[in-house]
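One structure follows; several queries about it will come next.
Note that this complex is displayed minus one protein chain, with the remaining chains in position.
Labels run A, B, C and D following the written order; every chain starts at residue 1.
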Amino acid sequence: MNSKTRTAWTFLAPMLLVLILVAVWPLGRTIWFSFTDANINDLSATKFVGFENYFGEYGLFANPNYTDGFFASDWGLSILNTLKFSVVSVTLETLMGLGVAMLLNQDFKGRTFVRTAVLVPWAIPTIVSAKMWGWMLHDQFGIINQWLVDFGLIADKIAWTAQPEYALWTVVAVDVWKTTPFMALLILAALQTLPKDCYEAAEVDGVHPLRVFWKVTLPLIRPALMVAVIFRLLDALRVFDLIYVLTSNNNSTISMSGFVRREMVDNGYMGYGSAASTALFLIIGLCTVLAIKLSRMKLGED
Amino acid sequence: MSRIDFNNVCKRYAPNAPLTINNANLTIENGEFCVFVGPSGCGKSTLLRMVAGLEDISSGDVSIGGERVNDLPPARRGVAMVFQSYALYPHMTVRENMGFGLKVFGSNAAEIDKKVRAAADILQLTPLLDRLPKALSGGQRQRVAIGRAIVKEPRVFLFDEPLSNLDAALRVQTRLEIAKLHHDIGTASMIYVTHDQVEAMTLADKIVLLRAGEDVQKKGSIAQIGTPMDLYHRPNSLFVAEFIGSPKMNILPATFESASHGSAQIRVAGHRFDVAVNADQLKAGQAATMGLRPEHMRLADSDHSPNSLPARVVHIEKLGEASLLYLEITPDTPTITLKLEGTTGIRTGENIRLQVDAADLHLFDDQGEALTRTVSLPV
Amino acid sequence: MSRIDFNNVCKRYAPNAPLTINNANLTIENGEFCVFVGPSGCGKSTLLRMVAGLEDISSGDVSIGGERVNDLPPARRGVAMVFQSYALYPHMTVRENMGFGLKVFGSNAAEIDKKVRAAADILQLTPLLDRLPKALSGGQRQRVAIGRAIVKEPRVFLFDEPLSNLDAALRVQTRLEIAKLHHDIGTASMIYVTHDQVEAMTLADKIVLLRAGEDVQKKGSIAQIGTPMDLYHRPNSLFVAEFIGSPKMNILPATFESASHGSAQIRVAGHRFDVAVNADQLKAGQAATMGLRPEHMRLADSDHSPNSLPARVVHIEKLGEASLLYLEITPDTPTITLKLEGTTGIRTGENIRLQVDAADLHLFDDQGEALTRTVSLPV
Amino acid sequence: MKSAWYWRVALYLAATVVVAISVFPFIYAVSTSFKSGSALFEPVLWPSSVTLANYVSLFSLAEQPFGRHILNSIMVSVLVVAISLFIGVTASYALGRISFKGRGLLLTAVLAVSMFPQVAVLAGMFELIRFLGLYNKALGLVLPYMIFTLPFTVWVLTTFMKQLPKELEEAAIMDGCGPWRIIKDVFMPLLWPALVSTGLLAFIAAWNEFLFALTFVLDNNERTVPVSIALISGASKYDIPWGNIMAASVLVTIPLLGLVLAFQKKIVSGLTAGAVKG
Partner (left out) sequence: ATVTISCGSVGQDYENCKKMTADWARKTGHEVKLFTIPNSTTDILALFRQLFAAKSPDLDVVNVDVVWPGVIKDHLLDLKPYSKGVEKEHFPAIVANNTVDGKLLAMPWFTDAGLLFYRKDLVEKYGAKPPTTWEELAATAKKIQDGERAAGNKDFHGFVFQAKAYEGLTCDAVEWVHSHGGGNIVNDKGEITINNPKAVQALKTAASWIGTIAPQGVLNYAEEEARGVFQNGNAAFMRNWPYAWSLGNAKDSKISGKIGVSALPKGGASGQNAATLGGWQLAVSKYSRNPAIAADLVMFMTSAESQKYRAINGSYNPTIAALYKDKDVLAANPFFGSLYEVFTSAVPRPATATGAKYPEVSSAFWNATHDVLSGQATAEDSLKKLEGKLKQVQRGKW
């Protein structure tokens, strides 16, 4: 091991130590449980069941009881819902985050104030903001419906969170509202660290600002943007509170995390729930790898 | 039309800072090749950036082709620029860097490719076309920056020390290419910043020499404007005289004695010199400064030659094609430099006698202003 | 001890890329001032960075003071470096930039301040001490980079084109300061990269000329090592001969006719020339190349002078202290350059006759290798 | 260059819209926190009568010491941010600036840590916390919070660290700096935008975390604010005391805004301007 490598590991040590300390047992335990029939009521009676939880008669996949097809089952549905939610909300958040970051990157009076204001949605605790939106979107005494009616945009008040055709998209909208600041802040940081002089070159070359954005800004902030997207994607794929608080918890909006929670906590099936978590872990991993591949991000290089 | 006018242009970087550019007035004609020279930090890049539109103009006007451009965005000024700091796009290959500005005009891919190849060929960048800037050497980066400017066909070229990191051969070659390009386009004006006197002298239709430091506030930024030969032969001040020419002009304190028929008699370190200048306004006994270029002195034929003085060689530098001799006249006078052709046989410590023609001498009054020379000089 | 040895040093940037440095062997003695020159991209910076420890050595050894340093971290090598790209700390003022290395070293504040002030004085940076790099001009940044290196008192100085962005006057002055510093420290070795021939010639105890391009793979990186006068007067190959000297040496295709008593007779464009070289190994009729420097030619006294040939002036460049005449001998031969002292009266289109002494001519065989000159030359 | 007036107008217009959308629910929360009783069910923005009762009642309960909870939250979040940034910066130096085998793999592994749903980790983490004796202590939350702040911090800082010019690091090396000094004196000042952004995001994440805080801390004095808010209940089981909740939310959001206000100044551009040529 040469001295550089040694330095590298020295500097990695604190992180590795902490991560091993906090992550190995909880994650390892979950994966182990996914191969058992553990029940929360009596963990001492836990038996190893192999892949039963995944592919057994009552397993997540290849379950013969899914008479209406996999995607009609709660688990299948939760996968679909989550993917739908994630793709749409992460896409929207990225676009809006970019827009907001570009705005915050401009120099104008009151920028400090705007930068602070923009972060408000992210700063309010989710449990509160979700309930707040639930309240504001309420069909009867929600202020949003009231305004929409007052401005004549809709004739009758709409039950945004109740009607199945709106519920998922309402959740997406609230999620976009809530997490755009996350994106915006990270992208802003990236924008602020861009080298300035090549923008002057572009300016002199008469390159259209839009083109500069596409060809210079975007490629240069891409690494940071991708990290933001990946972490948003990770969060979105694990979405739970928002859906749980905002909508009716019927199957039409259940998410994978919601499914895990239901099986593990509400129903007490630690084993089965762990299997679902592990499956979720694999699905997230797959999505992340896909995102990294698609964005041609190179992790191991300079 | 690509005439560039500076009208009373001033620049102050911060509200209370001294002026960086003070009252610059200057016209660069259509198709003219103008070189900016001046000490480091005198504001050459600043002037260039003001033409490009990258720097606000604190007061005064800059016009291009007769149109005031103070508030015109850079994109609409039709300029191409080589930045002193290159300003390459770090994520683009050499090819993309050079082609990027062209796409803007909607050139088609084939044409862009053709132009980029041609430029890369001139700049010897062809094998590097697919590299990123970070894998290039300093000089290679600089060439990419040049390439980016020359593929375009702008009204105005702005070159900020474009050759500083190139080796002599490549520098000569690129310099010729730039001159050729300028000649071919014909109507494009060019402003070119350089520290290389040879470059300035060989390329310029017009040289603008800028002042630095305290003097800027008092006398304005521009020290002299003129053809290369003007600045070499008729510097209007000590500052210009010392700045132009390498090795630089020797300066000796002198006392004015008398003037007659466009000629002045002065005394330097006890020796009498005739100088071909019009010194009618000087008074006898007044302090003055004599300037003589290292390349204009020769070894005196005899101890009694006119316009001559003895000196001792303190140091010799051999450049191959010439030698530089550093000479001491008296312990109190500044060391002076003598340039001799080829490789000399003179050794350190030897005593020699210098001679110089009256027509080759410069005289400056106690304000550092030059007295008009009365000889006719090549232009 | 600060002797630097390169032993068969090679560098490859990527596993399958060609060698950037091929088999460099070189010793820089204690206290020696060594200048690296070579075409842009030939690997000068790379060599410097290998000495500094910033670049891995692909094969071979670098030693400092007799100790192999390939695996020694940069901090322990006792070197100070001026980066070609400056690499200033953007968040530190000029003062902090210059003092940082000393601070890391643990010097006390008063001492740091003293050293920084002294360096700032030399580099004319005193009024800028509290500025951030982004508010400096290009030349000023470069001076800060120099200042950062000279405040430290290392065993080895590494200067990568430190003066490229300075004006002539400042450049001369700084160059002298660097020479003085080097002299004062006495035992410190110095490696200095430059594209300025005058700099190379005046500063160097030893010049190392590096090859670029294809030839590196075949012949190794180092083209010639020697004193400045060696390289100027006894270039060992066409490449060296063309590289050293500005304007560059004129090259004319020649045919070898006969050799006798340390002299060779050749024919160039139909004219017969005597060259003072040992050409015993050449065969009559063999192709060769004649080299003659622009500053070694003169106007022939008569049409029958030996070693002379007629030419037509196609272009004239006036530099003030000298003029460059571009001449055509026949339409098939390359244009050659003639350098005349002062300002000439010759005009474009005139026909003139050139003459050159046998002792001033160079001859190269068909491989581009120089034939040994038989005249004794100044060293 | 002065930009055109329509561009300015568009800019301010956009800023207004963005601000309006962002803060509207917060304004709504503020207004709700001044409402009481049935006024809560009226879809109007501003209440006809303003009462501070909701705020007063928050602080009047000895068993739910809201002030204490805010303090706990501050301590936990500050510690989380400090530790994550420290570890993040050191690790990202290794990951971003030193090339060694397995770098990509390591980054992926770090990311994998945050791929499990929180509920799934909960049980194991609960055991771990008890095993380490951190159960029922507010400061004990710092450790489990690392599981979501660290991967994020490390990744973000690694990308930003990667983009700093190599020459700067080399200059520092030549000046005799060891890695730690390089990080501290050269990189950190240039990474301010990234540090502030990640720091703020980590702070908010720790500040707002609910599930771990609820499960790992049972003692009333040791709780953090999100739990505190969730535990506010009304007159009866079904009654949701909106007024109190909103008052509490407003109170916990304001420190965050102060923090943002104070630190956003550090998010400035052009920090590396003038560093290198080319």
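The working rule: a residue touches a chain if its C-beta (ideal position, glycine included) is under 8 Å from a C-beta of that chain, and two chains touch if they have at least 3 such contacts.
The structure presented is a predicted model; accordingly, all values stated were derived computationally and were not measured.
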item	value
Selected from A:99, A:268 or A:285 as touching the chain missing from the view	A:268
In chain A, positions touching the absent partner	39-43, 58, 65, 67, 138-141, 157-159, 161-164, 167, 247-252, 262, 265-268
Contact footprint on chain D, counting only the chain that is left out	36-42, 61, 63-64, 122-123, 126-127, 130, 136, 214-215, 218, 220, 227, 230-241, 244
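Definition applied: only the chains that are shown with their structure count from here on.
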item	value
Interface with more contacting C-beta pairs, comparing B-D to C-D	C-D
Distance between the centres, which are taken as Cα means, of chain D and chain A, whole angstrom	16
Multi-partner residues of chain D (each touching 2 or more other chains)	166, 190, 270-273, 277-278
Two or more partner chains touched - positions in chain C	73, 84-85, 135-136, 138
Complex contacts: residues of chain B adjacent to chain C	13, 37-41, 43-46, 84-85, 128, 135-140, 143, 160-161, 164-172, 195-198, 201-202, 228-229, 232-233, 242-248, 293-296, 317-322, 324, 339, 341-343, 345, 377-378
Touching residues on chain C, where the partner in the complex is chain D	49, 52-54, 73-75, 79-81, 83-91, 100-101, 104-105, 132-136, 138, 141, 148, 152
Partner chain A, residues of chain D touching it in the complex	8, 11-12, 14-15, 18-19, 21-23, 25-26, 28-29, 41-45, 83, 86-88, 90-91, 93-95, 97-101, 103-108, 110-125, 127-128, 143-144, 146-147, 150-152, 154-156, 159-160, 162-163, 166, 179, 190, 193-194, 196-198, 200-201, 204, 207-208, 210, 225-226, 229-230, 240, 242, 245-246, 249, 252-253, 256-257, 260-261, 264-265, 267-273
